[in-house]
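Subset of chains shown; positions unchanged.
Order of writing sets the chain letters: A, B, C and D. Residues in each chain are counted from 1.
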């Protein structure tokens, strides 16, 4: 039964895992080692993590704040819109959905350039965190809309709403009582995706940020270029500690939403 | 409540005339079934009554004389049971049943009392606090019914409430539904494409075809006195006997049958239960297939008429496939109906 | 309020945002590309400048290579993981999807740790095993963040294949490899196109990785960045952005029409 | 008080200490900012209508360009007059704050046993394959300064960059690393064993990092270059910006540079313990000043040539 060719997929899988995992382990070790090039024998330390906190705490906090703000905005913009798109699956709705998905196809750099040119001269806006927020919302909004839309498209929303209407519920009531509760798995999956992506967003942010408003990934780029490897690694470690639980939660939530779809 | 429709029609955006101008009156407490093949406009008619679809201009929908044609669905005070039940998956059984009462702004205590009452009526007490997703098909159907009647609607509308169930459950719930509907005592309209269901539940049946009501009447009337070949086929599965009529005889490939007088220019139909195996019968046929059905055998017969005929044969044994048999049909069992050009 | 107006109301916030921060800025970007000294001839300049064309070609080539490699690796691993049940399967799956939300800069750093002068490979096999700063490094970096995306799409599709299809082929006498070729791969095709499109678009636009690796291998996003930062050549940066955006978007559209509309780009 | 400086990175020229001192002694809080000279200028240009930065720091040619573009405004801080002529705009649009001398910053441990290179010409040898780094001359000022130095080393001048182009092409065969951003840490970590960089960065590594680092003034000679600062036109916090510039040119400010192995723009004597850490004065004679205005005029054309011809 165990033909050698049956081992190829296993080998490919293990190699791919090693490719992805090894540098992660290296960076975690480097961030905790006194001197990485002398190796683990130089001892383990949290010194670098402490230095990272000293240098970059504000970036980390800014990223968390931006991610939450981004979540709030994508919820307000995305959930009602996903509902409207789900209920009016006409051509115009398709075009709008396609249009807001452009940031998935158009590189972040180009979008940032576009934003800078249009709004760069409104200095109050340009220098506020809201400017970066706009970039993050642009990039994450399609994920929220699609995630909610996928769940709404999978349930028979029209009939559920008609059911509520025959029982006396008007449009707004139905949105609150029927649409939102039933879209929750999609909203949750979308929310986790938005937060995760916002915390990791670099391409737009690098162009949009000002020195006062460095986000976590901007700080990371900074540390890779100018800090010693142990600090860069420790910072990466901090990033992993933040992002990995989010990722795990995100995948759990998407799997859950997926189950509802089937 | 008396429900009356006048000149209700519906043309969809694409130009489909789903419903041609229709008049209909339903007496208080009456249970009417809309029966017909797929696409004939049953759902459209029901949805217009509910207010979920706007009829073409000129239509009038009256609830006890009050015109509701322009009233949005949420203000019509109707109850509706959907084919898929459309139970709110985010609410418990109780919350589903109480939703319409909540929308009426009733006090918490009143809602609770009424929900208890309806839950009991529909025998749902053991499941009241469950999630609706944790119910069987039959239980869901009862919840849908309970939810629709809890706010005491003026009319109850049901769109194929049994068709989501599997065959075994369908038979059982059909009878349960019939009993419940009678116990509510409210006007109800019931859409189905299954004649057994229509017969079992309704006081009167409106047989629809291509956007029109072909015939309306009690089950017995439709079965015994169909006014068209379409109704004869659809109710009771009458088979056409395509042949030449001369005087009071119908000439078929397998022989000639005697007709009741006055059948000229008409089409002749017969039902499977009216075809008898009879060694002295006037028609010759060949047995193609035999199926044992317990009380009787179903025979597929060729040669007697241009099409294959089905006959039901009671008895402890049946001829074998390939055997030649003779058939007789009593003149009274032959339905002579106005000729129609299409099936 | 009628249901129709309620639905329109639901679209207002999103539509306003998209207009203010997507539509108008993109129009501005296109206009800006024509505001340089040469005007709209700037697009001709791009076509006539070998460096830009070479960069565009290079970007396309790397992106296509990454797409092909990611499809090969992730399809093999994805099918394997979707079809086998063994202890540790979930762990492997978690590892393979872990980099899903790593920013490009982190991916670049991972490649430096792996293939830099001080990287693992060079330490284990000293010699010329420094690949982080070459096309190889860039390719591996892009592969690093493409594997998880493709894998998830492939696995989702693999789980939707009706097992009866494969059983049917076997009852008709097909050996396992034929089942793969005749049934499994055709069933996966739309997902593969969709996933490939995502990998491709991501690679085309990837900036952080190239930026961190700071290689001499120019890809279009890096060129846009240097045009913008070198001499504030905003017109050229805009024009190149327009070209990059159009090429990527057009290929995504093509993939979408090929796969029957299942292309939903992932993060 | 807040102010923004473009391109004041903590890991370069010991801006870290300078920013700390500004905070402690002048009560001005400036965030770290990791750009390069080219990025700083384009950012100033892009934000011309509504500037974000108050002051900017860059290589001299970039300062000249910024002055010409009108994105900075004249300001003469206290001590302006003591800056030698040629190292400041007469109106004060830009003025030097310190010098650096370009050479090779070498991580000796990372050479894998190869000898420490002594000349630009050494770097094309196979033993340094994959070990040499220089900042992108078309983007970073350090990169351009390195190109000017190498150009002069092989007989070119500001009117003829052919030798530099030829040299970079030779070097290209040896797999160089061409980052766009300050890369001090990468030399320290050994990722880039040999980097075209300033003496002050190399000394800092040599005396303050764990490891074996050298500064090499190439045998062919090199250039000295001033780093300059400007007050940004229409700065959001002009007063804070001016006070920051005053402080940087003050005795305390200039002394901070010397502690970081930089040569101050004003003639301030190096403390003896600092002076002895530098290469001997004899070596420094190989490092010459150039006409910085001329150097600025040649920059764009060279950048184009580099992009198009070096591969």
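Note that in this section a residue touches a chain if its C-beta (ideal position, glycine included) is under 8 Å from a C-beta of that chain, and two chains touch if they have at least 3 such contacts.
Treat the numbers as computed from the prediction; the structure is a model and nothing was measured.
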Per-label copy numbers for the whole complex, where each distinct chain appears once: A x1, B x2, C x1, D x1
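We adopt the following convention: only the chains that are shown with their structure count from here on.
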Among all chain pairs, the one with the most C-beta contacts: A-C
Distance between chain centroids, defined by C-alpha means - chain A, chain B (Å): 53
Averaged-CA centre spacing for the pair chain D and chain C, given as whole angstrom: 37
For chain D, residues that touch 2 or more chains besides their own: 46, 179, 181, 183, 189-191
Chain A: positions in contact with at least two other chains: 37, 117, 170, 225, 229, 232
Chain contact graph, described as a line, ring, star, complete graph or other shape: other
Every chain pair meeting the contact rule: A-B, A-C, A-D, C-D
Contact footprint of chain A on chain D as seen in their complex: 2, 4-6, 9-12, 31-34, 46-47, 49-53, 179, 181-186, 188-191, 210, 236
Of all residues in chain C, those that touch chain D in their complex: 50-51, 112, 116-118, 126, 128, 130, 133-134, 211, 214-216, 226, 228-232, 234
Partner chain C, residues of chain D touching it in the complex: 36, 38-39, 41-43, 45-46, 110, 112, 129-131, 136, 138-139, 172, 175-181, 183, 189-193, 300, 303, 307-308
